[in-house]
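For this view, one protein chain was removed and the others were kept in their places.
Per-chain numbering from 1; labels A, B and C assigned in written order.
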Amino acid sequence: MGPIVGAAMEFDGPHSPQQVIAGLRATSEGEDLVQVLTPEGQRVAHPQFDLEISAAEIQALYRDMVLIRRADREANALQRQGQLGLWAPLLGQEAAQIGAGRAMAPQDMAFPSYREHGVAWCRGVDPTELFGIFRGIDQGSWDPVSTGFQLYSIVVGSQGLHATGYAMGQRLDGKIGNGETSEATICFFGDGASSQGDVHEAFVWASVYDAPVVFFCQNNQWAISASLDRQTRVPLYRRARGYGFPGIRVDGNDVLAVLSVTRWALRECRTGNGPVLIEACTYRMDAHTTSDDPTRYRLADELEEWKLKDPLERVRVHLVREGLAGPEFFDGLATEADELARRLREYCTSMPVPGPERIFSKIYAEPPPSLAAARADYLAYHASFAEGEH
Amino acid sequence: MGPIVGAAMEFDGPHSPQQVIAGLRATSEGEDLVQVLTPEGQRVAHPQFDLEISAAEIQALYRDMVLIRRADREANALQRQGQLGLWAPLLGQEAAQIGAGRAMAPQDMAFPSYREHGVAWCRGVDPTELFGIFRGIDQGSWDPVSTGFQLYSIVVGSQGLHATGYAMGQRLDGKIGNGETSEATICFFGDGASSQGDVHEAFVWASVYDAPVVFFCQNNQWAISASLDRQTRVPLYRRARGYGFPGIRVDGNDVLAVLSVTRWALRECRTGNGPVLIEACTYRMDAHTTSDDPTRYRLADELEEWKLKDPLERVRVHLVREGLAGPEFFDGLATEADELARRLREYCTSMPVPGPERIFSKIYAEPPPSLAAARADYLAYHASFAEGEH
Amino acid sequence: MTPQTITLAKGLNHGLRAAMEHDPKVIVMGEDVGKLGGVFRITDGLQKDFGEQRVLDTPLGESGIIGTAVGLALRGYRPVCEIQFDGFVFPAFDQIVTQLARFHYRSQGKLRMPVVVRVPYGGGIGAVEHHSESPESYFAHTPGLKVVSCANAVDAYWMIQQAIACDDPVIFFEPKRRYWEKASLDVAVAPPPLLRSRLVRPGGPAAVATVVAYGPMVRTVLDAAAVAEQDGTQLEVIDLRTLSPLDLAPVFDSVRRTGRLICVSEAPGEASLIGDLAARVSQECFYSLEAPVLRVTGFDTPYPPAKCEEDYLPDLDRILDAVDQVLRY
Partner (left out) sequence: MTPQTITLAKGLNHGLRAAMEHDPKVIVMGEDVGKLGGVFRITDGLQKDFGEQRVLDTPLGESGIIGTAVGLALRGYRPVCEIQFDGFVFPAFDQIVTQLARFHYRSQGKLRMPVVVRVPYGGGIGAVEHHSESPESYFAHTPGLKVVSCANAVDAYWMIQQAIACDDPVIFFEPKRRYWEKASLDVAVAPPPLLRSRLVRPGGPAAVATVVAYGPMVRTVLDAAAVAEQDGTQLEVIDLRTLSPLDLAPVFDSVRRTGRLICVSEAPGEASLIGDLAARVSQECFYSLEAPVLRVTGFDTPYPPAKCEEDYLPDLDRILDAVDQVLRY
């Protein structure tokens, strides 16, 4: 069935679930996808999102991706070795995260989910600072204010509203419409999260209050074992239009395209034309987390297909083929990656163990006396063991 | 600013809140509105939603609207006289509700909010059966199963998911795709409700499970004191497309157009092409409820403007001008309306008062003994007053 | 300034106004709080005087209200959110329980959540379903929140300001059936701190039982105490004011003197804050109690249709009946 014609109707099919799924598959490479660097490492022109970029800048993006991938792999290994309780791999999503992270200005604020290690990297949050969560010693140790990178948010979709509220505050503070010094907010969430009511309410609030927020959806094709057709019939970027703001789809494995599109979107927000929705089409190349077993729900073929679209490889090929970087660059980077991995490993094994007082720490800015009493009681009880009372 | 051009982007402006509001106003009469009977009572052609209808059928629709308006006005008066604790007027929304209600087949199921007195009427729920809720003696007294009309739902937006689940059940039961005997579900909600997370999740679930449900949004321009621009920048029917199902906008004060569009939508659902979103543009001509004071937030002008688009008047004019009904019809109807009003008044004053046992009644299908004990205790305590123990 | 006689509703309204004047970061947000001034007119006139930037009529969605308030707080604002009726706080439950209550702990003090969530609550106003709920125990059971309830116009005026000044999230329960009850407010008299219970009717040496209540039930209990006094029974009455954390020192103190305790609340008793309170007093005052702690609460049933609410709600008779019972021990 083709599009339904009718003056008063908005609908562009397809209709049956079969067609829908076929449609989804098709569109993840379709015409509507912004791409400026092909999987083969070829630059291609784009009417709106062409990007002038120097060799040094491309090298820097590549370096980011290599290092964060290495950090990710190391963390995954550390989990296997029992040093971390859990890890949520970013493998495959480096371009989406580095492109978006590097599009941000220092004054911008990011609201991540739990997988945005690449964005954290761009905001100056060292991978070691992420480890506390996954080792079980804290719930986010970095400073969200100085980094412009909020704490990880585990309740899927909840951060959409926080980002929107924050962006409403940026507008109330008069921080938009002032050129390059203007502020914007960017919110990261997944294809699965798009189904949550909170994400919808974030779209509603952001559009009604003209909030300078970029909704950056990393569509990595999976929400644990749920493939995209469990969340939608049509590409997710199309949601935006129904709220009266632009939705755009970018090749999430093309770091240059992501950078260009996200820069544009943030600029739109800075000038007061927010919000904007970006759907970055990418792929979760590893398990959902180290607790997950993807062989139960997806075929190895799929991964092989996506390996051909690897976000790092295409940049490497481009740098080499165009003579934009030589062996010394790649060698230096390999050494740097090894060094990073070593540092992470070392840090991880030397992390402090919190004592029982941590349970009662900083629950309230103005703690009530009852809490202090409970704390004192428990610490005394605890100490009695050390003293051999028990 | 006009539409943004870009191969990869979906957006059709406008952008600034000013333009947006102007846009909203404009579109409530714009080209994209299905209309087959003008406010002046003129039939107009429509490429898709033309409707063959007999004089008797139009008379019947008019009768429904006149009677339910009269019931509504009587209930409002009864509230003023202290006979009801509250009333939520339907004034102005008769065409939307009668058109939709009469489009339903007997085997269909409706999920109302709290204002669907017109739909109730079409489903054979007598206005007296609505009074229990508003007098405070029950929370919905009619039988949802035999009427195909669920109980009123007061938590705004919550019924969207119930309707979707019910429609999923219709599909699981194999009740779609069987021609005219197929079943469908219709869910009523307001412009305000469109902002609730639950309505979004209903859209997601319905589209993912191809549920045979028509989402019927009565956009009456207000959610208590919140005008439409508090909920959206663009017309609400456009939401549907972002989920991959059709959205359509109908003149909610044109009972023929509503009937035609809703019939079509229900038929789509019956054949397995659900869901469908209908936005019926109408106007809440009275207060939100009898507790509300609209003079605090909207101008009298607005009402005057909408009076010119009254849903009943245009049908009356049409019937008269086309010679489709004579004075005996109108006179008979006036008598019938008086009789209805009298019956409602009488019923209302004779409604039973529930006793204290009602508190403990039918909380569980399998009530636990503790509840029976609490009930017995309280009834004994209560009886002790009658016996003058206290 | 001379004392003024104002309603509880006006106490809140004046308190909100004072807080907004005091701190430009205070913003008010919710459904219909702007032009309409809220369905109970608690925010009446605020949008007119402080503008649409500080009094926001929001879209219809409670999760959206609380979730964006969290974001605004991260940006340095102090949002005061109105939930239109008790029964509509539940769509926001996730944002309140997993987010609002957690940011300070999650960030170990790096982030603060000075957000007030105002909830008109309780029955007795003849309303339809979902408009007469008493959901306070859900929040009292949630670490990271502070939960309070005012019972009169003077407390309304001060407590709302103290809640707004507090750097922690406060769920502020307003006894809607008492909105129109009046009290004399003398702004020159300094208020007690926010998180304190108060002995509102000392019983003196003759007191034979303590009665604890909060919010809408304080008035009912005071009326019962007046009746009991005529019958020669002296009751001591404590208004909890803070529901989480509980401030039990005045309760322990009173019970140690009277030897008997009755706890009164509209909410269902099962798994309620009143149950916890009774348990703690039973433990703490084990040797002082001459009778078991009795509770007079709503039943463990859904709030009934309005015509049954007189039977549902604890009233003078049920409280006096409980007094009789504890005195029989």
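FYI, a contact is a pair of C-beta atoms (placed from the backbone, for glycine too) under 8 Å apart; a residue touches a chain by one contact, two chains touch by 3 or more.
Note that the structure is a prediction, hence the values are computed from the model and not measured.
Student: Could you tell me which of the visible chains the hidden chain touches?
Tutor: A, B, C
Student: Of C:G38, C:P91 or C:P250, which sits in contact with the chain we cannot see?
Tutor: C:P91
Student: Please pick, from B:D173, B:D301 or B:E387, the residue that touches the omitted chain in the full complex.
Tutor: Candidates B:D173, B:D301 or B:E387; residue touching the omitted chain: B:D173.
Student: Which of B:L91, B:I363 or B:L379 touches the chain that is not shown?
Tutor: B:I363
Student: For the full complex, which residue in A:D198, A:D254 or A:D310 touches the chain that was left out?
Tutor: A:D198
Student: Spell out the interface residues on chain C facing the chain that's missing from view.
Tutor: Given the touch definition above, chain C has residues 87, 90-91, 93-94, 97-98, 101-102, 105-106, 129-130, 137-138, 140-141, 143-144, 244-246, 267-273, 275-280, 282-284, 286, 291-295, 299-302, 329 touching the missing chain.
Student: Touching the hidden chain in the full complex, which residues of chain A are there? Just list them.
Tutor: 85-86, 114, 132-139, 154-157, 192-193, 195-198, 223-226, 230-231, 291-292, 296-297, 353-354, 356, 358-360, 363, 370-371, 374, 378, 381-382, 385, 390
Student: Going by the touch rule given at the top, which residues of chain B touch the chain that is not shown?
Tutor: Touch with the absent chain occurs at residues 138-141, 143-145, 150-151, 155, 158, 160-170, 172-173, 197-198, 201-202, 204-205, 208-209, 361-366, 368, 370-371.
Everything below uses one rule, namely that only the chains that are shown with their structure count from here on.
Student: Which integer distance in Å separates the CA centroid of chain A from that of chain B?
Tutor: So the centre of chain A lies 41 Å away from the centre of chain B.
Student: Counting only Cα atoms for the centres, state how far chain B is from chain C in Å.
Tutor: Comparing mean C-alpha positions, chain C is 36 Å from chain B.
Student: In chain B, which residues are in touch with two or more of the other chains?
Tutor: 195-198, 230-231 - these are the residues of chain B that touch more than one other chain.
Student: Could you tell me which residues belong to chain C and also touch two or more other chains?
Tutor: As it turns out, chain C has residues touching two or more other chains at 58-59, 61, 63-64.
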